[in-house]
Structure formats: structure tokens, C-alpha cells
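With one protein chain removed, the remaining protein chains of the complex are shown where they sit.
In order of appearance the chains are A and B, and numbering begins at 1 in each one.
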Amino acid sequence: MARIGVFICQCGKNIESTVDTKKVADEMAELPGVVYSCNYRFMCSAPGQEDVKKAIKKHKLDGVVVAACSPHMHEKTFRRACEAAGVNPYKCEMANIREQCSWVHHDTTKKAGTAKSIDITRMTIERLKKNKPLKKISIPVNKRALVIGGGIAGIQAALDIAEGGREVILVEREPSIGGNMARLSETFPTMDCSQCILTPKMVEAELHDNIKLYTWSEVEKVDGYIGNFTVQIRKKARYVDEELCTGCGDCLVKCPFKAPSEFEMGLATRKVIYTPFPQAVPNIPVIDAARCPKIQKGKCGICEKVCGPGAIDYEQTDQIVTEEVGAIVVATGYQVMPTARFGEYGAGKIKDVITGLHFERLASSAGPTGGEIRRPSDDKVPDSVVFIQCSGSRDEAKGVAYCSKICCMYTAKHTMLYKHKVPDGQAYVFYMDIRAGGKRYEEFTRRAIEKEGAMYLRGRVSRVYERDGKVIVQGADTLSGDQIEIEAEMVVLASAVVSRTGADQLAQKLGISYDRYKFFNEYHPKLKPVETVTGGIFLAGTCMGPMDIPDAVSMGSAVAGKVLGLFSAEEMAREPITASVNTMICNACWDCVVACPYTAIEKEEVRNKKGEIVRVNAKVNDGLCQGCGVCVAACRSKAIDLAGYTDEQVYAAISVF
Amino acid sequence: MMHKLAKDDIQSDILGQIERVSGEELNKCYQCGNCTGSCPVSFAMEIPPTKTIRMLQLGRVDDVLKANSMWLCVSCLQCYSRCPKAVSAANLFEALRQLSLRKGESHEEIKDLPFPFLKGAPQQAIVSGFRKFVS
Partner (left out) sequence: MKLTYYPGCTLNTVAKQFDASAKKSALELGFEMDELSEWNCCGASFPLTPDNIMGLSAPTKVLAQARKAGDTVMTLCSVCYNVLKRTNKVIRDDTDRRDVVCGFIEEDYDGSIDVLHFLEVLRDRVGFEKVKEAVKRPLEGLKAGAYYGCMLLRPFEDMGIDNCEDPTIFEDLLKALGCEPVGFPNKIECCGSHLALGKDNEEIVTKLSGNVMQSAAGSGAELIVTSCPLCQYNLDGAQEKLEASMPGYRPVPIVYFTQILGLSLGQSETELGLDTSRWDARPLLKEKGI
């Protein structure tokens, strides 16, 4: 016979005001198998927990029911108390008489609440009688990490993990790491040159013994689970042998064919064999195969001729490499909303309407104009520039509803850069609010206005069009209440920060979730900001939402801390709430295999001594199973049971009625 | 009304002059509205202090000079006293009055003043009034 203790919590007045906990406790004492029952003001308090432990010892309890709040709140608390007193933690159950009872009953005579609490607690007691003691599952951890995306967030994460003594595989889709930060000129709020602070980190990542760099590569497939992922990476054909190439650059000079530069976003051209920018890491070119006449038609071959070490290899093909890792950091960054999205701002057709990222290139001394602000249409130094904040941001109707968070700051920066480079020029900024929350940020935007003479106009620009070679900006200044028209020589859109094209496909490969804007979801917006709901997969940087460099770097480092924490033990323990297949009943229909959202169920072949297959059945991988129970419902032969939530337990609970 | 805004409006001599005379930097004002909120006469001003400063920032000096506001400012300094940016609307109004008075355009004519007033008012009212209103 079971020896169960029942503890009814009053939760101050939360439960007691509509439930007579004393009565519940008294009734429970009458049930077979219950040897102890009581009520108490705050079960979760230290004395409350102590009472549980004492009762376990005194009455030799082998199971505990705490009727209180939701198991989400305190299941862990009471299971730990039970374990400390020698009862298997999975022989402790919570009956939720708060969220599911007292809070929804307003009857102060306590009649309804008490009756329902009695039912809920009785059910839990019967269920508990069928509970089996369970043991935490321990799984081995492969102490190598994969970082996807080599922007500043990914680089920081990789460096910190590597410094922590663990191996890192850094996969970058482009020919070089660096991400968007490599495009920036100077950075707010301190105005240090972006390249100057970024390139040392890029080089460090390249040279670090613990970091293996795969650039011009993409993650193809991810299998496995926390601590034990198998990742297939596609190394795209570079047509240059990475071992042989010395980075001399002769091929770039001699290649006769040009194409628009992706890195410069069309503001300049590059050769068909190219590195995206001079400080690229690694400094190894790639050939743009689609545009290379040699690869397409067998004509040219100049680079092969000029290459001293003979590194050019027109026959190279994509390669798939497999890496085993224990944790994955996703740091795939952001892009900006293309100007073609803004019909009222010229839909990308007015040449002198550009995005903030373009402006960064114009202001960058390594950029296409050598750092001079020249407008794209005719290379003229613009006498006046209108900056339009919130382009696409905070626009529920046509853009994105959220605030892109960084553009107020970089627009202020742009006005300063412009003023420094064109002292006579006039910068205008149309804004809706100036959002400069951050250390030294408000002071920064005020400096742009007060010291650098930027004219800020509070209003959203309604239209941008061309008239007599000028770009006419039509908007309002709500502070004076008037409509404003400005003849500008260039317009810069603070285009919304959006997720990368293809972010959703990557999320599906990884089994992580994303929001309606395809930014990856953190596990908890406040308390688990770098974790995802999938164990072992973490987020860093702008792939989860707009943020600036300090925040992206902080997240990179935070993630590294998480990964190193995970790698600090040989094995990791996880909840034993997993499904298992009764192979005797399984009829190999594979419904469960299809149903499992975590691909945790595989097809198992059972062989006899001779190696002949005698049976096939489903098998649940403990490491992957998240205990969701979908397979249990899917299995027509009732061959699957979920530990801690077995059919037997559920029937027992229902049987009280 | 549509206003064309150009570099010359913002980087104009007249704005420079107003800043020099008043000793105020127009760009410091971030239009919080505290001055208008504090000003005991903003209710009667055609363009209240905050908006006056905004118009000046936009280079619309003529509009501001046409308004009654500068003649109504009592120089009580509540605006300056509470301005988080230490901008003095009072100084700007005084500068605007000076701009007008120095052209010889008096706002009040002594001959128009009622005799009982001149007889009964404290001297200081007459002296300060002359200073503020008469060229």
C-alpha cells in the first residue's frame, strides 16, 4: 500500500479566499494510501518545504502531492525537497488548485472552489499511485561549438569560446568574415573607425588555434541534439586552392571582367575574381563562376596564367564536410529593407536616394569615393542632404511595426560625418522620435543638433520625387505645424533593419522558432535572451532583432559563457520525460516518425544472430525527445508511452469519477 | 501653408544676429515645451515661447517679429528658470524687441499713455516699460 503525504497550500489568501484548504486536507486524509495530510499558509516557503521533509521522515512517505500553484512555478522546488528527504523526485506531483481553481472561482462561500480542489487533488493522488521512480538521463557532450555567421556577434562568440579552450567551427556564407560592420565608416557614439576596431578581431579569429574557419560556406543539414549535433557544411567552390593561394592579389589586377560589388551594394564594381574588400579574412579570392567566361565557356584563363603559386582551379566543385559539435551559435545577422520597397520615396529608381548602409560606404575612407561624400548620379558633392528616419520602421501598414533601434543613432552620426566632410553643407533629418537610449547616446544626438548644426524636423516624409535635377522632399514639421518642402541634392533612408533573406529556412534546418518578421526567437525575452527553445542552440546578434554593435558583442560573449558552461561537464543531465516504444506492439506504420517535430524517432532494425532482419520497429532517441507527447497521440497501436505521463497514470486520475 | 526650407534659412545672418544679441543658442532648445508651460502670458501670445523658438530654428524670423509675443513677455524668467537646456526664451524675446526698437520702431508712444497712469504708477513701471517698449 502506498504511503502518500498530501500538503494543501493556502498561498496566503490566493487560494484560501475561495477554497477551504482545511476541509480539503481533512477529506484527503480519508483516502486509501494517504497517511498524512495538512494545510499551510505558504508551502513554498522554507518552513513549508521543511514540513514536507519532516513529514516524509516521520510518516515514512513514499509519495508526495502538493496542492498549490502551477507545476511551472514550484514543481522543481518540491521535487528537490522530496529528493533531499529520500523520495524519488518523480514521486512528487503538484495539484494545481490556484491557477486552475481558486483564481477562476469568485464564490466566497468557498463551496465551488473547495469541491473542485478536492477533485483535482484526488485525481493527482490516484495518478501518483501509478508513478514510477525515474532517473535523470545523462548524455555525453561533444565539446566543440559551431558558430553560424561571421559578423561581429559571431566573431565575438567564436573568440570567447576559443579563448575558453574549446574548439570552434566558424561558418560564413560570404568570401570573408566581418559582416555588416565591415561596411561601416565610423561608429557611434565614440566615432572610432569601424575597420580599425573590427579587423584585429577578424585576424585574431583567423589565426586562433581553436578556430576553424569555413568561409564561402553554408550549413546544409543539422542532425542530433544538445551535446551531440552532426552538421553538414557545404564549402562552395572557390576555384582557388586555399592552401596554395598566397593572397598576392595579382589575379584581381589582371582579371579583365567587372561585376557590381555586393559588398559596395552597387556603388562600385569588382573583378570576376575578387575579394569583397581589401582587409578580407581570409585574404583568398573567389571566382564569380556565373560571370567567369573561362568557367562558363572555357575562354580567358588569365588568372591561372598570372597566379604564381598555381592556386587557380577551374575544376573545383562544392564540397560537403561533416563536423560533430555539442552546441550551435546562430549569428547570421541582418540586412536592410531595400529601397525598392518605398514607392513614395522613389521606389529605388531615384539614383540619389540611397540607404544608410550606402552612406556608410560613401563616408568610409576605404569606400568607393575614398571617403568623400559624392552622390551616385553625377559624383557631385551634395550641398544638402535629407536623412529620413524610420524608413519602413514603425510602419504597420507597409513596413514593419517595430523600431529598428539603431537608425536614430547612425543618422545622427551620418549628419556629423557629412558636416565634417562638407562643412558648408546642410543636413536635414526627418524623425518621428529620437530614440537614443544608451550610454552617451542622448548626448551624441544632441551634439549633432547643437554643435554640428543638423536641422531636425519632426515628421515623417510623405513623398520624395525629382524636379529639375533636384530631389524634392515633401514632409512636415509637426513642431511648427507646417508642411515643409526641401530641395535636396541627396536623400538617405534609414531603412528598416530586417531579417536575412532565407532566415526562415535556416531556422527550419535548426529546429528553432522565429517571429512574424523572421527574427529568431529567444527562449524567454527577459530571462533567457540568448537561448532558443531547442537545447544546445543559442543566438547572438541581430539575427534575433535589431541591435547595435555593443549589444551584438555583449550577446556574443554571453553566448560564449553559456556554451562554455555547457561544455564544463563531461555529461549533462536532462529530464527523463521521454517517450518509449513498446516494440512488441509497434507495427511499423511510422506515423510517429512523421509526427515527431524533433525528428527524435528512428526506424530500428532488429537482427538475429545471423544478421538477418527479424523485425523493424520505431525507436525513440532519448537525447532528441523533448517529451511533447505528439507520438503518443499519433500511434494507432498505442505502442508509445511517455514517462511520467503514462496512459496508466492518466486512466488512474480519471478513474476517481 | 507650405514652407520651403533651404540652407539659407538655417545658416542665415539674421539668425546669427539673434543668437549674438541674445546670447542664446537656438539649437539647444529641444522643444520640450516647459517654457510655454511655465510662461504666465503664453495664453495671450500669438506664438508661444516654445513655438517662437521653433520658428527661429527654421529661420522664420519675419513671422516671429510680426507676432505680439515679444511685446507680451514680462521677463519673469520662469521659462529660463525651468528650461532643462538652460535656454532663455526671455533673452530671445528681448533680442527680438531690440531688433525692432533699434530700427526706431517704438511699440508704445509716450504721448499715448494715459495721464492717470503716469501720475499714479510707480516710477519703476514707467522706467522699465520705456526700456522694453520705446526705442
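In this text, contacts are C-beta pairs under 8 Å (C-beta built on N, C-alpha and C of every residue); 3 or more make two chains touch, one makes a residue touch a chain.
These numbers come from a predicted model, not from an experiment.
Engineer: Where does the absent chain touch, in terms of which shown chains it meets?
Structural biologist: The chain that is not shown touches these displayed chains: B.
Engineer: With respect to the chain omitted from the figure, which of B:K7, B:R54 or B:K132 is a touching residue?
Structural biologist: B:K132
Engineer: Name every residue on subunit B in touch with the hidden partner chain.
Structural biologist: 20-23, 40-41, 43-44, 71-72, 74-78, 80-81, 88, 90-91, 94-95, 98, 107-108, 112-114, 117, 120-133
Here, only the chains that are shown with their structure count from here on.
Engineer: Please compute the C-alpha centroid of subunit A, do the same for subunit B, then give the distance between them in whole Å.
Structural biologist: That pair's centroid distance is 55 Å.
Engineer: Considering only the defined contacts, which subunit B positions touch subunit A in the complex?
Structural biologist: Per the stated touch rule, the residues are 1-7, 10-11, 25, 27-28, 30-31, 51, 54-55, 57-58, 60.
Engineer: Using the touch rule from the top, collect the residues of subunit A that touch subunit B in their complex.
Structural biologist: 383-384, 425-426, 428, 446, 449-450, 453, 455, 457-458, 477, 479-480, 482-487
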